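Omission of a single protein chain aside, the complex is shown with its protein chains in their original locations.
Our next item is chain A:
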Amino acid sequence: MSLSDSLYQEVLLDHYQNPRHHGKMEHSDLHQEGVNPLCGDEVELFLKLDGDIISEISFVGKGCSISQASASMLTDSLYGKTISEAKSLLHQFKGMLLEDKVPNFSEEYEDLESMEAVKKIPARIKCATLAWNTLEKAIGK
C-alpha cells in the first residue's frame, strides 16, 4: 500500500467529511484555540466538566484533512472520559507521532492508530498533533 493510500484511509476521510462533536459550545469550562501559523490550520476546543469527567466536548476549525480528522478523533475519544484518562491518551498519541513509540490503544480508541501513517510524512506531523497540543494547553491551565 502506498504511503498516501495508507494515510488517507476510509477512517480519516470519514472523520474529515463527517466530523464528530463539531460546533461551538456556549458556557464551556475549558476553551482553547490552537493554530499552526505556517500552514494556517486552526482548531478550537470546548470542554464542559462534571467534576473530573469530560461531560461535553466539541471543536471547530479549518484546515487540512489530517488536522481536522485528528480533532474529530480526539473529541470522539475523550467524550465521557476523565481528565486523567485524557492526559494518558494525549501522552500515548503524541508518543506515537513524536517519539516513534508503538501505539497500544485499547479497542475503543482504534481510530487513532490510523494517524500513525503521518509519521512517514514529517511535514504533516504538526497537522496531526495540532488538536492534541491544543488539548494539552486547555487541560494544563
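In this text, a contact is a pair of C-beta atoms (placed from the backbone, for glycine too) under 8 Å apart; a residue touches a chain by one contact, two chains touch by 3 or more; residues count from 1.
The criterion applied here is as follows: contacts and distances are computed from a predicted model.
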Listed names "Cysteine desulfurase", "Amino acid ABC transporter permease", "Cytochrome ubiquinol oxidase subunit I" or "(2Fe-2S)-binding protein", with the criterion being the UniProt name of the chain not displayed: "Cysteine desulfurase"
Contacts of chain A with the absent chain, listed as residue ranges: 2-5, 7-8, 13, 16-17, 38-41, 62-66, 121, 123-124, 127
